[in-house]
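Shown here: the complex without one of its protein chains, the others still in place.
Moving on to chain A:
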Amino acid sequence: MSEQAQSLTETDIGPNLSNQLEIRGVSRRRFLKFALSITAAMGLPFGMSREVLAALEQSQARPTVIWLHFQECTGCTESLLRATHPTVESLILDLISLDYSETLLAAAGHQAEQALADSIAQNRGNFILVVEGSVPMRDGGIYCKVARKTPQEMLHEIAPHAAAAVAIGSCASWGGVQSAAPNPTEAVGLPVALEREGITRSDGSALPVITLPGCPASPYNLLSTVLYYLTLKKLPALDAKGRPLFAYGHLIHENCERRPHFDAGRFAEAFGDEGHRKGWCLYKLGCKGPETYANCPAIEFGDVGGNTWPVGIGHPCFGCAEQGVGFHKALHEQADVKSVTPPAFFPEIFTEHPGGASLAGAALAGAVGGGGAVYALNAGKKLKKAEAESSAESESESR
């Protein structure tokens, strides 16, 4: 930490994010870059980056977040906390007021439950409910209990008072790994659980649910969603399954860096074969990119950079984000291509010849040129005759 930063800690630190950047060792330049890239990830136009920046810097209204864990592995929380830009990401966490999270809470036992009850009482109708994990519907949900309460009971208690809900990860979105056959707990995602339990907001209107599937969900999609809300004071455009279109609007297949290989018919046929080593398309190894909607090829995954996301490192996408694909289809099963299934036969597109003039080619070019010239000369001659005739005609007419 620099001396200047140290002196800052000693003096007054303002309430805004911008006041804390230097203390956390984040340069202004890096912060601006982050704001720009997150604007792009949200699918907002370049000009909006200024508003996003303002929302980042001057956010006074820190929305309260209550984060519940149901049947899950805490992978989504981990991926958010372990992002390799921890400074920036923890700043984003500072943007929200995380009043209750079983993973991050310092308090324990009754103290923690009290914090939850207090927060709901204070922020009635205004907080955002984040749910991580699926809801077990069998036997009234007894397979998952926190503080002696089943997920159903917790949702009945908390959800009616939330402003909106975010289902983070595939489990909360559509059931995830627990919903894989035979699905012993009858696990479902948050949207289905709310519907089956008949839970609405306290005024009777439906609780809006944003689903961010992925196993784990990409932390940037959560950050983008939160920032979108802070910047524009509204929820982003969602698809029929509640996924933000800016992140889940395109198939992985559409933006995949290996797409040209798919189009050209260059497939890896087995792990470690020549095609696999050359980075060819993984479709025939069971890549589910052609039926999975997510922005992994654009923002990659795991935040390591350098082309690290499953397909980038040579593993077929297994469709973790897509209901009915991830944990449901076998790894080796070929994807049900949403766009165009590749043909079985691809004509070669590379020429074997050196490209210079061949004797036959030169002869043909000469013949065409010569033939054209002869034909033109002939036509010219005929025309001269016709011209003479017509001028003779017009002369005789004028007489």
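The rule is simple: contacts are C-beta pairs under 8 Å (C-beta built on N, C-alpha and C of every residue); 3 or more make two chains touch, one makes a residue touch a chain; residues count from 1.
Assume contacts and distances are computed from a predicted model.
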item	value
Listed names "Ni/Fe-hydrogenase cytochrome b subunit", "Iron-regulated ABC transporter ATPase subunit SufC", "Spermidine/putrescine transport system permease protein" or "(2Fe-2S)-binding protein", with the criterion being the UniProt name of the chain not displayed	"Ni/Fe-hydrogenase cytochrome b subunit"
Identified contact with the non-displayed chain, of A:A54, A:A365 or A:A392	A:A365
Listed residues A:A54, A:A206 or A:L383, member touching the removed chain	A:L383
Positions on chain A where the hidden chain makes contact	254, 263-264, 343, 346-358, 360-362, 364-365, 368, 376, 379-380, 382-384, 386-387, 390
